[in-house]
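Report on one structure; see the data block that follows.
The other protein chains are all here in position, but one chain of the complex has been omitted.
Each chain carries a letter (A, B and C) given by its place in the written order, and its residues are counted from 1.
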Amino acid sequence: MLTREQIAMRVAREMRDGYYVNLGIGIPTLVANYIPKGMQVMLQSENGLLGMGPFPTEEEVDADMINAGKQTVTAITGASIFDSAQSFAMIRGGHVDLTVLGAFEVDVMGNIASWMVPGKLVKGMGGAMDLVAGAENIVVTMTHASKTGESKLLPKCTLPLTGAGCIKKVVTDLAYVEIRDGKFWLIERAPGVSVDEIVKLTAGEMVVPEVVPEMSF
Amino acid sequence: MLTREQIAMRVAREMRDGYYVNLGIGIPTLVANYIPKGMQVMLQSENGLLGMGPFPTEEEVDADMINAGKQTVTAITGASIFDSAQSFAMIRGGHVDLTVLGAFEVDVMGNIASWMVPGKLVKGMGGAMDLVAGAENIVVTMTHASKTGESKLLPKCTLPLTGAGCIKKVVTDLAYVEIRDGKFWLIERAPGVSVDEIVKLTAGEMVVPEVVPEMSF
Amino acid sequence: MAGLDKVVTSYEQALAGLADGMTIIAGGFGLCGIPEGLIAQIKKMGIRDLTVVSNNCGVDGFGLGILLENRQIKKMISSYVGENELFEKQLLSGELEVELTPQGTLAEKIRAGGAGIPAFFTATGYGTPIGEGKEVREFHGRQYILEESVTGDFAIVKGWKADRYGNVIYRHTARNFNPLAATAGKITVVEVEEIVEPGELDIDNVHTPGIYVDRIIQGTFEKRIERRTVRSQEA
Partner (left out) sequence: MAGLDKVVTSYEQALAGLADGMTIIAGGFGLCGIPEGLIAQIKKMGIRDLTVVSNNCGVDGFGLGILLENRQIKKMISSYVGENELFEKQLLSGELEVELTPQGTLAEKIRAGGAGIPAFFTATGYGTPIGEGKEVREFHGRQYILEESVTGDFAIVKGWKADRYGNVIYRHTARNFNPLAATAGKITVVEVEEIVEPGELDIDNVHTPGIYVDRIIQGTFEKRIERRTVRSQEA
């Protein structure tokens, strides 16, 4: 089973030199720590910052410099700042090369649910609906199943959707899965996790190739 | 009969302190010379300048500083420069207080034709269609009739329209006319011009009040 | 305040005309770039039944949260309410009407409102509850939903510096929704850290041209930080 850090490390392999990347809150944020050496990427924060840097030192803390998670941040050399309309013009217009975000559920049609559990939790979708609508290249990070063992990779999402038919890549604690032709495709498995375990915890139809390589870190 | 300068002077009386004003090409441009003393207004040029100043001196000429008529200009203190989308956001969004532009024809419904004579003249509408669609307060300047004596204030415009139902004020060489309730209303006449002359050169229905004061300059 | 000079010297003047039932568009993202003094004045005025368009609604006890506590808000149009327990509680109880709107759609709705665009199509929200009841149309093989723009009776905006003519600049990510809000108020009020003379701002880098601004007031700001996150010195 992958740790949160290993999930982030696996996602980081989807980076390419020169990419503009939007990382969501939670595990996706950790991806920034594993950008391959020698590779230049720019992190976009949808509150209006392109070129997000590390957290500030105590001395650098600036109330006017935060990220989309409302955390204090810094900007890297060559960064730029703009208003929210411009920020989502980038996102909606498909200019972000890679978007990484968490989810409650995904399904075989590439649907994603991540913003609401009716009657229980209403935090709002923030920028997630724009991000999944605007991006070509999205990686969802999530645990493969709930703590009680219920699969989050479903034939059909049960929660209100964030976006329809937009997800093609999922990295869970058990596997790297792709979604196409209305099916999950098992591409890689976590070290020490068997194909059977993964298939058992995947509620939606899953295609298993003859060889499913184990990830190595 | 009013000269071009007197038409501009009459239009300038529609200015109010603190107005943002867009002046079209031709006679409207002259209006800038007659802004009442002590009154502060900002001129908007739709290529992206708010706070247009006078033409430059030879030494001040700057190829990067032009107005919507492609003339070299200067900017006043407190001016700002922006892109064309922002410029027309101002215009279309109704933020400009007064718009002055020329026309070929206007009619009793407040329609205006100013950009095309089919088969003869196709210069394009430039920003005129946006200006008349976005402004509440528009003054049209034009000669009352063509050189051959044909009225330009019509029951119905004959040329392709620039905007529909948007014109309420017209300053011609003969009169100041308002448009409402599907009629022209004669409000003021040029010095030495009789009501009869004006009515004769107005093809659309014109309401003539008992008293039509003569303009004085 | 005469001619192009938009400076007012009291919060009463700044929000004169604000009345029960009005719609207010407020700049800010979380607690970053919020017009603190104008919000305090709305609380002081006791105006009720407000519709507030703002990405968030502050936190409990700060920002727009103080208007929630004071039961002055009837309806919020926001993308995220997760920082605010009272918001979530009033929402779930039905006391507060909330129109949850995707952040990019919200930004675009405000921009469109200021720009005279009454509606636009976006792919955001298609196939989700946000798209329900909205017109769907295909362009170039993809499905989009129709979203209408929003305008306010008032816009309340937090700027960094403004000149007397109402030209405003924002600092860093305190910009966020503020320049958009500034375009979309029938009356736009900007609270800034510093008022300067016309000509002091760079002509090519005015973020909000004065044409959008009706009143400018100088405020003092606490600038509370919602999530102070730091790294150790050596990192």
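We adopt the following convention: contacts are C-beta pairs under 8 Å (C-beta built on N, C-alpha and C of every residue); 3 or more make two chains touch, one makes a residue touch a chain.
Model, not experiment: these values are computed from the prediction.
A.B. asks: Which one touches the absent chain: A:Ile66, A:Val96 or A:Val193?
C.D. replies: A:Val96
A.B. asks: At which residues does chain B meet the chain that is not included here?
C.D. replies: Given the touch definition above, chain B has residues 45-49, 54-58, 61-67, 69-73, 75, 81-85, 87-88, 91-92, 111, 116, 119, 122-130, 133-134, 160-165 touching the missing chain.
A.B. asks: Please give every residue of chain A in contact with the chain that is not shown.
C.D. replies: Touching the missing chain: residues 17-18, 20, 39-42, 44, 50, 75, 77-82, 85-86, 88-96, 133-134.
A.B. asks: In terms of residues, what is the contact footprint of the unshown chain on chain C?
C.D. replies: Against the missing chain, chain C presents residues 108, 112, 115-123, 137, 139-140, 142, 144, 148, 169-172, 175, 202-205.
FYI, only the chains that are shown with their structure count from here on.
A.B. asks: Quick one: chain A and chain B, Cα centre-to-centre, how many Å?
C.D. replies: Once rounded, the distance between the two centres reads 55 Å.
A.B. asks: Distance from the CA centroid of chain A to that of chain C, rounded to the nearest Å?
C.D. replies: Computed value for the inter-centroid distance: 28 Å.
A.B. asks: Would you mind listing the residues of chain B that make contact with two or more other chains?
C.D. replies: Within chain B, no residue touches at least two other chains.
A.B. asks: Which positions in chain C touch two or more other chains at once?
C.D. replies: 111
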